[in-house]
Structures are given as structure tokens and as C-alpha cells.
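With one protein chain removed, the remaining protein chains of the complex are shown where they sit.
This part shows chain A:
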Amino acid sequence: MNRAPYGLTLTLALLALILAMLAGAFWGTAQLPWDERLRALFRLPDAQPNLQLIVWEWRLPRVLMVAMVGGALALSGVILQALLRNPLADPYLLGLSSGASAAATAAIVWLPAAFVASFGLELLAFLGAMLAFILTLGLAFQPGRGMDKLVLILAGVAISLFFQSVSSFFLHLAEPHVTRNALSFLMGSAAGTRWGDIPPLAIVLPLGFIVVLASAKMLDAVLLGDERAVALGVPLPVLRFGLLSLAALLTGLAVAGAGIVGFVGLVVPHLARMVVGAPHGRLLSIAVLFGMITLVVVDLLSRTLLAPEELPLSVLLALFAAPPFVYILRRVRRGL
């Protein structure tokens, strides 16, 4: 098998992430020397106040948020693709994105703006995502039997369709300017991220990563088939329920952080698998880093390509993700 050395890949990915985040923090300040930028980054006493304000209040929270959102979606994608043994599974498969969309559009269109502002659109979207996930699980779960993979996917599709129609209903009712607000959320954006938005993902992502990494061998065993995994002593119903809930939580927080960001959770795990193979002990860290790099770079492009206009993240991602996605489809058609 042709695989890149894990240590080298990990080091290069970490370097690339740091570079991408520095670029994200300092883009548009090209006229300044690097020592000036670093003084602002480390908040040294002689740093330029303007630069420090830009970097610390506007850029860094946003860059950190998109990095975490990318990592969370990639991690969720790896979990779902392994547990459902479906190469086309992604974090939104369980109805999460449409649940979040429906909650967000309903809030934008119907609820008083002051109420939405005080409660937080992010929190409402998160609750919508969790509601959709619980409904999907409820449809798929059979007492004493656990969850059937296929039933779970079908339940996710059914719940997605339901919430999509709810979103469409609210968008249809809304005034045009309100619709535009809702659409910008639906297509993903991290604009306006503040430090206060950071903690949920900053806590859940590293903890979740450790939990999944500790389950890496069991996820590998699931790749051999449900029955083989059970015969090898894997507590499959507990593993499936626990890690799917974690994936839903990560995805819900990602949606709250940057709206609906498609493709990362679907395509990035495949890219990482092509580089370091399927064993999760190696795959997890590389997939999370690739997800972080991807979204930091795409976010940077989204705010610079047509500046001062910002492009939605999903629009750019779809453009970049289409070629590898077609490649994955071809591999799936060939039976991988």
C-alpha cells in the first residue's frame, strides 16, 4: 500500500495549519513587517493598537472558530463513515443540518429580532440540530435491538426532508431582506465571531477527539463488519450510540459556530484516508488537521476573493470539493 509516513504527514499538516492560521490572522496587513505582526499577536506593550485590535478582536476568534468547525466536521465525518460503513456518509446525514436550518429560519422569520439576538441564533440552530438528531435516533432505535445502519440512514433522510420543507415554508413566507439573512446563515459564515463564541467547541472538540482516539481500534474492527466487530468483543450498540451522539454534538456546535458548512465532513476524511490509510489511530488526527486547514483557507478566500463582499463558505467549498468528490464516487463505483 502506498501511504505517506504518518509522522511526516502529521508534522507537515501541523505546519500548514499554523501557516494557514497566521495567514488568516494577518491577511490584508502585508505592508507591515513580521516583527510588527508578531508583537501584535503576542500583545507586547509596543504593539500597534490598531493592528492588535484587528488581530485579537476580529481575526483570531474567527480563524480559531473556522479551524475548530473544520476539525469538528472532519471528526464527525470520520465517525459516521466508520460506524455506518458508508463512504458517502457525512455529518449532516442524520438530519442535523436541516434541523438547524429550520430552527434558524424559523427564528429569523418569525421571532422578534431582539429575542433572537438575546437568545442567540447559534443556540437556536444548535437546538434544532439536536432535535433533528433525537427524532432520527427515535425513528431508527428499536428497544433491545439497537440501531440498524440502513434504518438510521433512511430515518435521517426522512427527518432531513421534513425539516427542509419547514425551512422552505418559512423562507417562502419571509420578506426578501429577511430571506437574505437566513440564506447567509444557511450557506455558512463565521463573520462576526467573538471570543465568547469559542468555548463550547474549544472544550468539546479536544475531549471528543480523545474519546474517539481511545476508540480507534474498535472503529477499525467495525470496518470488518458488525458481526465480526461483535465477535471480537466490541460493544457495538454502546459504541454506535455514544459516538453518533458525539458526532451530532460536534456537528451541532459547528453549525452554531459557522452555519451550515457542507462537504468538509464528507470529503476531508476520504482525502486523509488516501494519505495515511484507514486505521483510525492515524486517520483521526490527520483528518481533523486537514479539516482545520481546509476551512481556515476557505474562510480566508471567502472574505478576500470578492472583498469587501463575503462569499458563503459552502459556495467556495462546493467548488473545491467537487473534483475530489467525483474521484471518491469513481472509487465507490469500483467497489473502492
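Just so it is clear, a residue touches a chain if its C-beta (ideal position, glycine included) is under 8 Å from a C-beta of that chain, and two chains touch if they have at least 3 such contacts; residues count from 1.
Here is the rule we use: contacts and distances are computed from a predicted model.
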Protein name (UniProt record) of the chain left out of view, among "Histidine kinase superfamily protein", "Fe-S cluster assembly protein SufB", "Glycolate oxidase" or "ABC transporter ATP-binding protein": "ABC transporter ATP-binding protein"
Touching the absent chain when the full complex is considered, from A:P200, A:P279 or A:P324: A:P279
Absent-chain contact - pick from A:P49, A:P176, A:G196 or A:G233: A:G233
Interface with the unshown chain - residue positions in chain A: 1, 85, 144-145, 217-218, 220-221, 223-228, 230-235, 273, 277-279, 331, 335-336
